[in-house]
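One structure is given below, encoded as structure tokens.
The complex appears here without one of its protein chains, the remainder shown in place.
Entry: chain A
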Amino acid sequence: MHETHFGSPRSRVDGPLKVTGAAPYAGEFTAPDLAHGYVVSSAIAKGRITRIDTKDALAVPGVVQVFTHENRPRTAFRSNAYQDEVAPPGKPFRALYDETIVYSGQPVALVVAEDFEIARYAASLVRVTYEAEAHETDLEKVQAKAYVPPVKRQGISPPPKPRGDSEAAFGASPVTVEAGYRIAVEHHNPMEPHATTVVWEGDERITVHDKIQGAQNSQSYITAVFGLPQKDVRVVSPFIGGAFGSGLRPQYQLFLAVMAALELKRSVRVVLTRDQMFTMGYRPDGLQNVALGANQDATLQSIRHDLIANTSTFEDYQEATVNWSAMLYHCDNVTTTHKLAKTDLYTPADMRAPGAPTGLFAMESAMDELAHKLGVDPVTLRLRNYADIDESTNKYHTSKELRAAYQLGAERFGWSKRNPKPRSMKEGRELIGWGMASGAWEAQMAQTSARATLTADGRLEVACATADVGTGTYTILTQIAADALGLPMEKVTTKLGDSSLPKSPVEGGSWTAASAGSAVELACHKVRETLFKSARGLDHSPLANADIERVTFHGERIALVSDSSRFVTLADALKAAGVEKIEAEETASPSKLTQMRYNSFTHSAVFVEVRVDEELGQVRVTRIVDAVAAGRIINPKTARSQIMGGVVFGIGMALHEESMPDHNLGRFMNHNLAEYHVPVNADVHDIEVIFVEEHDTLTSPLGVKGLGEIGIVGTAAAIANAVFHATGKRIRELPITIDKVIGTAEAA
């Protein structure tokens, strides 16, 4: 067998562009006569604008216009025109729509000027007078008004129906644990702030460079909101400086930039500031309660997991948070609930593995508490309650190698040497703790199209509208395409992030590799068939009697599998075809039949070592082994990076990230990267990623299950469990900051 690109470590094909600074991001496209917009944000959380004075701002030389709700151009009247591809049920926020203020930080004006500095200065001169109303941003205060969302969010499974009688079983269980858990609100904070550059092409046509995880999502939003025909709006976003979910929905700077460009008939760029990155979606606040009951033999008898999460006053944001507790373990009596309570904040947004690391922080912490109470090893407890099918839906798994993940992860980590007793390990002034947790995430495939074009010069281009937000999509699609036609990767170009390319859903949910990858492979196989027919049709073709199953495409040749000396070069086959190019567009769709019978998840087992200085309250995560079962791995190099990135996000969730609200003001106060802590280099030590062998023929034709989210899931829980093992103190509210750690000696 030839070595394939699929399965081999390959450097990123967009690497040279990125390390030289040549990759253009949304706010870096230029145009002649480009104007710059700067956003003015609301100072109150609720109420209305009684007066907005733009006179001084307009008087600054170089200011082109100041847009407010008083002079904004007309846009679509019906609120459903503003609902993008992944909008939750409700009425989406509309910037500058009217005088009403629904959250602090809401954009209230856009100052457009000849350059960025003038716009920024003039924005400071816009004077807004408000009539404030009483607001409520504190979830604890509104939890009594929690409700089951009447309209389910598309694509998000609501909590499964209860099975058995969890209450009775809990009461009858000899060993029980029950506790509340909470995770601070987190903001995505990709390194690139949200930005949009609209290039005015004349004749009401625009090219839009938007920070978006789906160019076609922004395109359809613009056409619906501004009433433009699709042909006049092209969204081109080849590079996205991280998003982690913040770029799934079009953000308000897109609306503002397009509005200004259309009205002024010139190119406009709007870039948000870092503090304005805290005026959009976030990982929701949630009050979680988990109750577990077990027999002395460590078999689970009862699971109950309840959640009240916040949403905005205008949309019912939902994510699958409690569902994981119903599917991960074998248990006959399970109840999970998910309610929402409205706060005067912006709508929460999907953030890396929305729902899973939060729900599993609660569940996997509770499992650790139960293991401790039962006096069994945490891995043993999980193996004893291993679920072979998804009991929450009674469906089979397409594949589930979680058992192997526990085993391989534990071996690699040296888990068997763990003394179960908390506070049993110490080195110097630091207590050492070992903890573990399980992770799971949906493995999905979504209908996606791709085009493959082989040109007479022997180069192949593959194209799909999906995005590469840093995940490696450019690279893996290049690998798949190169394999399909037996080309070196250098001869393949992958085009992404352009609304004019074949249709794709937003890049998210870990489905892109399976979906876009399958579409690219289908399109390439179509090209392959045409090429093969041409090769077979050559005079005295060495492949004359072969069929396509009996040839390989390798080394730019089509050769017989049985005799590689009998071949036709791609160049000859192309020449014989007598065409400028061979092109095919194909659509890959998930199998409905498979989806009816099976559920598909990726799984992980995370093992963590922490070192805790009790006097300083400092926690260091010194070692992590994350064993991941996620089907076939296309590129072990970028795959490892993706998981490590997820793990680092999990370290942030466990120890650092916290958007701190001031409920008197109704806003997040630490809206900068000095006070909103994300992990820095010194916070990250050894991370080892293991990919467990897993064969999956059902999730996608490629055997791929997706990796974008699974790395974060379980990490925070494993860290919290390790902190308990080190200190004897159970911390149920993340992040585990110094104040919560200090005084652990007393607590033990």
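Simple rule for what comes next: a contact is a pair of C-beta atoms (placed from the backbone, for glycine too) under 8 Å apart; a residue touches a chain by one contact, two chains touch by 3 or more; residues count from 1.
Keep in mind that, in the parts below, contacts and distances are computed from a predicted model.
According to its UniProt record, the chain left out of view corresponds to "(2Fe-2S)-binding protein" among "NADH-quinone oxidoreductase subunit N", "(2Fe-2S)-binding protein", "SoxAX cytochrome complex subunit A" or "Branched-chain amino acid ABC transporter permease LivH". One of A:Glu192, A:Asp210, A:Glu585 or A:Glu709 touches the chain omitted from the figure, and that residue is A:Glu192. Mapped onto chain A, the interface with the missing chain covers residues 11-12, 14-25, 28, 30, 32-33, 56, 59-62, 114-118, 121, 125, 189-193, 239-244, 271, 273-274, 469-472, 637-638, 640-642, 644-649, 672-674, 678-682, 684-687.
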